[in-house]
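Sharing a structure here in C-alpha cells format.
What you see is the complex with one protein chain gone and the rest in place.
Labels for the chains are A, B and C, by order of writing; each one numbers its residues from 1.
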Amino acid sequence: MLNIAIIGAGRIGAVHAATVAAHPDARLVLVADPFADSAARVAALHGGRSTTDTAAVFAADDVDAVIIGSPTPTHVDHIVSAVRAGKAVLCEKPVDLSIKQVDECLAAIAGKEDTVMIGFNRRFDPTFAEVHARVRDGEIGTLEQLTIISRDPSAPPASYIADSGGIFRDMTIHDFDTAHFFLGDIVEVSAVGQHLDPAIEAAGDFDAAVVTLVAASGAVATIINSRHCASGYDQRLEAFGPRGVLEATNHMATSVRYSGTSQTSADGPYLDFFLQRYADAYRFELSHFIDSVTRGVAPSPSILDGRAALILADAATLSATTGERVAVAAGRERVTDIVR
Amino acid sequence: MLNIAIIGAGRIGAVHAATVAAHPDARLVLVADPFADSAARVAALHGGRSTTDTAAVFAADDVDAVIIGSPTPTHVDHIVSAVRAGKAVLCEKPVDLSIKQVDECLAAIAGKEDTVMIGFNRRFDPTFAEVHARVRDGEIGTLEQLTIISRDPSAPPASYIADSGGIFRDMTIHDFDTAHFFLGDIVEVSAVGQHLDPAIEAAGDFDAAVVTLVAASGAVATIINSRHCASGYDQRLEAFGPRGVLEATNHMATSVRYSGTSQTSADGPYLDFFLQRYADAYRFELSHFIDSVTRGVAPSPSILDGRAALILADAATLSATTGERVAVAAGRERVTDIVR
Amino acid sequence: MLNIAIIGAGRIGAVHAATVAAHPDARLVLVADPFADSAARVAALHGGRSTTDTAAVFAADDVDAVIIGSPTPTHVDHIVSAVRAGKAVLCEKPVDLSIKQVDECLAAIAGKEDTVMIGFNRRFDPTFAEVHARVRDGEIGTLEQLTIISRDPSAPPASYIADSGGIFRDMTIHDFDTAHFFLGDIVEVSAVGQHLDPAIEAAGDFDAAVVTLVAASGAVATIINSRHCASGYDQRLEAFGPRGVLEATNHMATSVRYSGTSQTSADGPYLDFFLQRYADAYRFELSHFIDSVTRGVAPSPSILDGRAALILADAATLSATTGERVAVAAGRERVTDIVR
Partner (left out) sequence: MLNIAIIGAGRIGAVHAATVAAHPDARLVLVADPFADSAARVAALHGGRSTTDTAAVFAADDVDAVIIGSPTPTHVDHIVSAVRAGKAVLCEKPVDLSIKQVDECLAAIAGKEDTVMIGFNRRFDPTFAEVHARVRDGEIGTLEQLTIISRDPSAPPASYIADSGGIFRDMTIHDFDTAHFFLGDIVEVSAVGQHLDPAIEAAGDFDAAVVTLVAASGAVATIINSRHCASGYDQRLEAFGPRGVLEATNHMATSVRYSGTSQTSADGPYLDFFLQRYADAYRFELSHFIDSVTRGVAPSPSILDGRAALILADAATLSATTGERVAVAAGRERVTDIVR
C-alpha cells in the first residue's frame, strides 16, 4: 500500500485523486492546494487530509510518494523538494517550459533521477500501448513511418494559451513523447505552424501544426495537430513497416452504428476529451508508478524523457518561427539537444 | 466465339445484351422481342439482327446459345424449344412459378438437362463467390449458421407484385438459391410474412419476410427480406462456423467516409439496386456459361437448382400462409420436394 | 445511501458486490452464502458482514435492499422472503425455470410487485440502451425487423447444462427480454434448435438455435444463438425501420487495427464474455435500482418482464421440440402466456 499526496487540486489533480482512491494498492493521505476549499473538497471526496501548505507534503512522514498536478511553473521546485525529502514523484507534463530550468532540476536531483516519473499518460493507454508492444515485437518489421493525428475538440481560452508555452510545448508535447517512445533518438525537426483563429494568433500562438521528425534510425514521424475538431477528440496513430501497419483508431462512447438514406455504418462522435479518452491510461499509469516505487526500479517515462520531449518542442517552435529545419542530437541516455 | 441470341429486350434482356457485346468470347447475333422497337433498339446498341418472331431464334443456324430474359410464363416453352433446337440455354430465374410446369419442362428435355443454366447471378458475384469458396475450403470449419439479409431499396409497383408469384418466388428465390448453394439439401422450411404496406397486402403479397431453413447437415439458414430499405440495396451474408465468420458486406459507389459533429466514419449509401450491385456478376455468369458450352460440361446453377429454389419458395409460401413448418425432402440429385 | 445485502457469493454475487462497493450511493452491509468462506471472502473484499444464514438478511434492520445472486431454484423463496420483510429486491435472471413457480411467487407478493427488479442487465448496456432510445425516439420510423445475434465464446460444462433449464431459459432468455423490450407484446414463437456438440445433446440440450418472434405490432424479431464463437462474446443487434437501421456492434479491448499482406483493417477479438462486455451495464443497472428504491417508483425490468421472458423461453422450447409454432397472448400488463 503506497501512501500518496497530491499537490494541486484542480482538474488534473482531481483526476489523480480519484484514480488513487480507486486503486487497491494506494491510499490518498494528503491533498495540498493554495485554495483551501479546493484541497478540502478533493480530500473529502477521495480521502486524506488537506492543506494549503505545500511544504507539509514534503515534511509528512506518512507520505511515500507525491503526484504533482499544480501549474507548470511550480513543477521543478516541487520535484526537487520531493526528491530531497525522499519521496517518489509522478509529475504532470511538461516538466517545465524552459529547458534551462529542467537542466537545473536534473542537476539538483542528480543521482535520484530514477525516483521521478513524468505523466505522459498516453503510453499507458491500452490501445497505444498495444500498438507499441506489437511494433516492438516485430509484427510489422522495422518501423519506417509513424503518423500521429492529434486534434483537440476545441481550443482553450486565450488566457490559457498565453501561459501555455505555445502549442508545441503544451499540446504537441504528448505527441513528441509518443514519437520518441516509438522511434528513439530524433535527429531533425521541421515544423509548420498554422494561424486559423485570429484570437489565438493574437495570443501569440499557432492553433494547428504539422511536424516532421527524423529519427536516428532513418524512420520518419509526422505529427498533425489542430486545436479544434468537429468530431471530438481525435487521437490516432499509424505505424508503418515493411510487413504491415498497426493503427490506433478513435474511441466512441458506444458501438452504435446508424445507416440511413444519405449515409451508412456511421459511428457516433469521438469521446469528448482527454479525461474520457484516457481514463484507463491514468489508472495504468498509476499502477506502473506504484509498481516502480514498490519494486525500487526506475519508472518510465522518466524525467529524461520529459526533457527529450521539451527539446523536441523547442526545436519545433524554432523551426515553425524561423522556417528552418532544426537538428537535434543524442545526448546522455535518451536525451536530445538542439545542435543547429 | 459463341454466337448468342437473346429472347426478351426489356430491362434484363438489355443487361445481358450489353454483357454479351462486351465479352471477348461472345457475339450477339439476334434479339427477339414481340415489341419490334425494343428488339431493334437493343440490337442497334449491342449488335446483331432483331426479330419479333421467337421461333426465328430456334431456327437460326448461326445461333449457338440462347439467353432467355422474357417474362416468366414464357420461360418453359422457350427452354424446351431451344433445347430441342440444340441450343444451349441461360434462362433467368425463376424457371417458372409452378413446380408442375417445371417438372413438365424437365420431362420434355430429359437427358439434355445439362445444356440449361439458370441465372442465379449472385453465385457469380465476386464477394459472395469468395465467401462460398473460403467456406468450402474449410476456413471457418463446418458451416453451422448462415444469415442472409436481402432488402430491396423500394417495392415494385402493385401491378408487378400481382403477377410476381409472391415475394418468396420472386425475391426470396435468390436467397433460397444462395442457401441451397451454401448448405446443400434443405429438409425443413418455416416462414413468417409481414404486411407493412397496405397496397402490397391488397395485391395479395407480403412485403417483408423471415425464413428459417434447416439443412440435412444440421446447419440452419435465416433469410431476412424487405421490399424497402432506406440505405439502398441491402445485400449481406454471414457464414458462421466453429473457426470463424465470413461476411459479405454491402457495396458503395465510392470509398468516401464522412466524420462530423454527430457521426463519424460514415460510408455513403449502398449501391442502388441489382443492376449496379451485380454488374460484375452478370459478366462472370456469362463467362461461366460460355465456358461450359465451349467445353461441353454441365453449367451450374442447373435447371435442377432452379427447381430446388422453387420448391423452397413454395414451401415458404405454404408456411407463411398456414403458420406451419413444411418438411422438404431430398429428391434426385440436389432437388428437394415438399413432403408434408 | 442504500444499504444492500447480497445473497450468493459466487461469480455473479461477487460482481454485484464489487459494483455496490464502488457505487457512491450504496453500501454493502451483508453477504450471505451457505459456503462461509465464499461469503467471508466477498465481504472482506467489498465490505460488510458475512453470514451463512440467509434468514439473517431478511431480519437485518440495516438492510434496505437485497440483491439475489444465488442459484435459480432459490430465487422465488428469497424474493418472497425479502418482499415480506419489506426489502427491495434485485434478482438475477431467470426468476425461475417454472412458470408455475413464478406465478406462485407473484401471488405471494401480490400488491408489492413494484419492489422487485429482474437483472436483465443488457437493457442498461450503453450501446443497447442507445439503440433502444433512438428507436423509441423515432429515428428509424416504426420498428419492423429486429435481428439479435448472441453467441457465447464457449459452452459451459455439461454439469451446468444439465441444470440450466435448457438453452432457451438459460441463454436466450436475455435475448427474449431484449426482443420484448424493443417490440412489446409477442404473439407467436417459432424455434429451431441445433445439436452440434454431442456432449451437449447427451445432456439433453441444444447448443445453437434460431428463434423467430412475431410481435402484436406486426414486427418480427430473429434471434440467432450459439454456445461457441471463435471471435469471442458475439453480441449484436440490428433494428430496421423504414427510415434506417441502428446497429449495436461488438466491443473490443482496444481500438487497434492491423493491416498486412492477407488482410487489412483487422480489429482484435471481441471482449471475452459477459463480465467484460457488460461491466458498465451492471453499474447502470445498480444505479437504476437504487434510484427506483430511493424515489419509490417501480423499477424496470419488473418481475412481470421476467415472467414474460420465461413464457417466451417456454414457447421456444416447445416449438423446438415439437416442430410447431407456438402462439402466445397478451395477459395483464406486459405479460404473455402460451395459448396453443
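Side notes on the structure shown:
Note that a residue touches a chain if its C-beta (ideal position, glycine included) is under 8 Å from a C-beta of that chain, and two chains touch if they have at least 3 such contacts.
Predicted model only: the values in this text are computed from it and were never measured.
Screening B:Ala199, B:Ala253 or B:Val297 against the full complex identifies B:Ala253 as the residue touching the chain left out. From the set B:Val131, B:Ala230 or B:Val326, the residue in touch with the chain omitted from the display is B:Val131, counting the whole complex. The hidden chain makes contact, of the residues A:Phe58, A:Phe181 or A:Phe240, with A:Phe240.
By the touch rule set out above, chain C reaches the unshown chain at residues 230-232, 250, 252, 258-270.
Where chain B meets the omitted chain, the residues involved are 22, 126-127, 130-131, 134, 139-140, 243-251, 253-261, 265.
Against the chain not shown here, chain A presents residues 140, 144-145, 147, 149, 151, 188, 190, 192, 194-196, 208, 210, 212, 214, 218-220, 222, 224, 226, 228-231, 240, 242-245, 323-325.
The rule is short, and it goes like this: only the chains that are shown with their structure count from here on.
Nearest to the common centre of all protein CA atoms is the CA centroid of chain C. Averaged Cα coordinates give chain B a centre that lies 41 Å from the centre of chain C.
Averaged C-alpha coordinates give centres for chain A and chain B that are 58 Å from one another. Within chain B, contacts with two or more other chains are made by residues 230-231.
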